[in-house]
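A short worksheet on the structure shown next.
For this depiction, one protein chain was excluded, whereas all remaining protein chains were kept in their positions.
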Amino acid sequence: MSQDKHNAAINIEGISLRFGGVQALNDVSLEIREGEILSIIGPNGAGKTSFFNCINGFYHPYKGEILYQGKDLTRLKPHKIASLGIARTFQNIELFSGLSALDNLMAARHIHMKRGALSGCLFFGPTRKEEIANRERIEEIIDLLEMESIRKKVVGSLPYGERKKVDMARALCMDPKVLLLDEPMAGMNVEEKEDMARFVLDIFELKKIPIVLIEHDMDVVMDITHRIAVLDFGTKIAEGLPGEIKNNERVLKAYLGEE
Amino acid sequence: MGKRSAIFLSIILAVCLSISGLSSSSFAKEVAYLSLADYTGPIAGLNVPGDMGLEDVLKETNAKGGVDGVKIKFIGIDTRYDVARAVSAYKRYRRTPRLLVVNSISTGIGKAVARLIERDKRLQLVPGDGEFQAHIQRTFIWGPAYQDAFAATLDWIMDDWKAKGKSGAPVVGYLSWDNPYGREHLRGGKEYAAKLGIKFLPPEFFPPGTLKHDVYLTRLAKAGAHYIHAGGVDPTPTNVIRDAYALGITKKIQMTTDYWGPTALGIGVHAKALEGTVITSFYQRGDESRNNPFVADLWKKYRGSMAKFNEVYGMGMSWGMTYVAALKVALKTVGYDKLTPDDMYKAYQKITGFDKQGIQGACAYSPTSRRGSLEVKIYRVKNGKIVPITGWRKAPDAVSLHKF
Amino acid sequence: MRPCGVFDKSYGLDIAIIRTWQHWVILISALILLFLFPLFGSYYIISFMNYLAISVIVGLGLQIVSGYCGQISFGQAAFMAIGAYTSAVLTIKFGVSFWIALPLSGIMAGLVGIIGGAPSLRIKGMYLAMATIAIHFVVIWLILHMEITGSFKGLFPPPPSLGGFEFDTDERMFYIIMTVMVIMTYAARNLVRSKVGRAFVAIRDNDLAGEVMGVNLYYYKLLAFFVSCFYAGIAGSLWGHLITVVNSEQFTLMHALEYIGMLIIGGMGSIPGVFFGVLFIRILNELVMFTSPLLAKAVPWLGSSPAAALGLVAFGLALIIFLIFEPRGLAHRWEIFKASYRLYPFAY
Partner (left out) sequence: MIEFLQQAITGMMIGSLYALVAAAIVLVYKSTHVVSLAHGQLVAFGALFFWLFIGGLGLPFWVGIIPAFVLTALIGLLIERLTLRPLIGQPLIAAFLMTFAIFLVLEGVFVLYLKGETRTLPAFLPEGNMDISGISVPINQFIGFLAALFLFAALSLIFKYTKIGLGMRATAEDHRLAQGTGITVRNIFSYIWVLSAIVAVVAGIATANVMDIYYMLPYIGISGLIVAICGGLDSLLGALVVGLLLGVVENVGAAYLDPLVGGGVKDVAAYVVLLLVLLIRPYGLFGLVRIERI
């Protein structure tokens, strides 16, 4: 698959990652394309989250390249990658638990705010204007994700589902160009999952940005994604449209075990 | 400034106002003595018995009707060797009616409070920093300055050296705490050593609370020291000499200490190690102090059994005695109603020659002298007892040798 | 504090601290009262308030680095020392005016603070706390062993003066100290609710997530140390010119520990918490000071002046009680009180 045909957003070329003796990722290549929802599936420990961690710079693969807008991300620090417009959520919800939901979202506007410490101390004129402008921006997202009621609640005290939502809203507040969602529906009941799936689709409709999804719930994956990649023991064993993956033998084997 | 802060400030104000209401109370015919002392820190071993002696003298004076009917109030503040605490305590008690004297028992604190004392035209007493003799101001020291007493030790060393029939110059080592107090002796002391022709080794400094002092002792011993002066406030000198004894160097090298050296209490326990140690003191020590009826009677009256007697108590008494003497002079000059700290400052300079019942040499405060007394006595530990080996002898003026 | 029924009608109003005209009245009258205070306060109270205000400035700095940024620092006393010494050296040896030396000493302390904060790039939590203890001792050692700091003799900075007017008493210094404290409080309060403050909290609560949000951990941790030490430096400079002496024994580890204690009692991560903590500890100390002679009379075993030792026990017990029963400190109680006032007279 060549780039010009699909207009790739992120191009991952043969990345490998190792912890001690464990090969977490083995020569994984994948293309995240503009205008698609891509799912990454695979059994537990297949290296899905490690894959995300490589993209957003927590881990640096010892081999391979991650190209984004012609830039190699492999050696960059996470905050640099974030400022390039790649946002992500976390499997185990990593919120700023001491802040209110609103401030969590405001914190996500970090890369869009230019005023420094000194003018922050004065909180006057431009700083105030900037604060208000960004506040207006995040209110849109609060509306989109229907979380008006929890705006001023401290997130540490929110129920699980709400926290997942804040996590997602926070990633959105960065106005990302690529959105990585790590199991956004894990641990939710059916209704919450439906809500979440709706939000993902809403976001996609509204922003037209590529969304990468790690998810275990096959129904959701098959329903809302355009393309699926399958990881097993750090290796990409399949990639294709949902229909193809459903019937892929290697995938079935990975999930059900060898007969 | 937020609304929260606004409310907090009002709370501060309310609290402060109520405290200010509480703290303004006064008594009839009373003067105050403030002691900023370290009762629970590194030099507590010196301050606790010192302030006991002081307090008991004041109690005794009050019991006898005070000085011309004026009672003396003792205020003891534990500073914990903490300058900030001491300074704020001074500020707290500064406006105590007729607070005449502040006794700041630590080099750091004394130097910090000296400035404030100057501004407030009051009088301060500090242990022995020669700086205050060099720059005559309102801070007085208890006896001869540290450097003077150290110079007296050097004098004795020269005598001892000659008495032993040795030729050439003795080599002297010095080790003490790594802080302002530990270095004060050398400002003048070093110059005096040079004057005597003594070979003075590079001084050694260690933190208070060091576990073993072997390193410093062996280095001094290796450099050929004949005499080693152990600084610090007891139990530090005792521990240093114990280490020296364990190293076996006390056999060859004479250990000396200044007046914060081992007291009879410590010597009782470490008699073997401390045997032969020379102590230069401006106040009576050991059995001499214990047998001074003036001291012993007061101790027995207020503190009971002599078993825990510490001779620093006697030194504390001499602070109280000079205070009473100066107060008498001041009251005679201006009377109680007009009495200001400044009068007390003048009075302290007039009690020259005041007799301290043998506890300490005659009072030497005068317009040109901030030294409490000029004499020191050399003691030596013999068979677990502190025995005088000289009479009172005048300490040389080492302060004037140093450019402060 | 705002009564029931006052609503925010714009985002601007929502982020405002002072929302109603009543707030302005309270604030301004409190400020006026504060600055008129030397006219009717006793000397003891004024010097006590000076001490409080300086402690508040140090506490604010520590709150920023420890309470907001989550980097527990036991080095605050050492950075105070750097401020005090910088100011003293500048005014004495280079004849710089106090008004220039004051901010410079803050900046100097801040710069050293960046070096002191460097270990935070690799370690956190208790390890960092121990590293800052080590930094404290190294700084104090250097001060004691350098020539420019007057070595063991210390320095004697002159009182500040302005056009011939000498600020040489506590009453006069009161105005300088209080002005600086008010400005520093204002700055700290705003800093922590701006972008920078949120970045600090992001680092404290979840540094990994913070990085993903684009927070440069290195930059912001060092910035937090810079700001914190800047505050300590300013406080140190004020303290030095107030008591006109700086020496190495003035800044002990115990002070640094005391400030951490104040934050625990006042509440980590809260600007009013600093005021609560400072007031609580300092007043507790005064209470012990006043009551210990009575206690000593009742219990002779305690000795003649047990104030410092009893003060330690009281401080330690207060810390233990707060850590167990109210780990979020007095500020949390205050929030609860405010919230219920906001709802009054309704129950919800």
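Chains: A, B and C, in written order; residue numbering restarts at 1 for each.
In the analysis below, contacts are C-beta pairs under 8 Å (C-beta built on N, C-alpha and C of every residue); 3 or more make two chains touch, one makes a residue touch a chain.
Please read all numbers here as calculations on a predicted model, not as lab measurements.
Considering the full assembly, C:264 is the residue among C:224, C:264 or C:279 that touches the omitted chain.
Within the whole complex, the absent chain has one touching residue among B:69, B:207, B:304 or B:367, and that is B:207.
Shown as candidates are B:39, B:132, B:150 or B:392; the residue that touches the absent chain is B:39.
Within the whole complex, the absent chain has one touching residue among B:216, B:299, B:319 or B:354, and that is B:216.
The chain not displayed touches chain B at residues 38-42, 44-49, 178, 202-212, 214-216, 218-219, 222, 234-235, 238-239, 246-248, 265-266, 269-270.
In the full complex, chain C contacts the hidden chain through residues 72, 119, 122-123, 125-127, 129-131, 133-135, 137-138, 141, 144-145, 208, 257, 260-261, 264, 302-303, 306, 308-317, 319-320, 323-324, 327.
By definition in this document, only the chains that are shown with their structure count from here on.
Central chain by Cα centroid: C, whose mean Cα position is closest to the mean of all protein Cα atoms. Seen from the C-alpha centroid of chain C, the farthest chain centroid is that of A. Spacing of chain A relative to chain C, judged by their CA centroids, is 40 angstrom. Computed centre separation for the pair chain B/chain C is 35 angstrom, with centres defined by C-alpha atoms. Averaged C-alpha coordinates give centres for chain A and chain B that are 71 Å from one another. Under the contact definition stated at the top, not a single residue of chain A touches 2 or more other chains. Among the residues of chain C, those touching two or more other chains are numbered 186. Of all the residues in chain C, the ones that touch chain A in their complex are 11-12, 14-15, 186-188, 190-191, 193-199, 201-202, 204-206, 208-217, 223, 227, 269.
Contacts from chain C toward chain B in the complex involve residues 1-2, 17-19, 23, 26-27, 30-31, 33-34, 37, 41-45, 47-49, 51-52, 144, 151-154, 156, 168-170, 182, 185-186, 189, 239, 243-245, 247-250, 252, 254-255, 271-272, 275-276, 279, 283, 286, 289, 303-309, 334. By the touch rule above, chain B contacts chain C in their complex via residues 1-13, 15-17, 19-20, 23-24, 37, 39-41, 48, 51-52, 55, 76-85, 87-89, 91-92, 94-95, 106-109, 111-112, 114-116, 119, 131, 178-180, 182-183.
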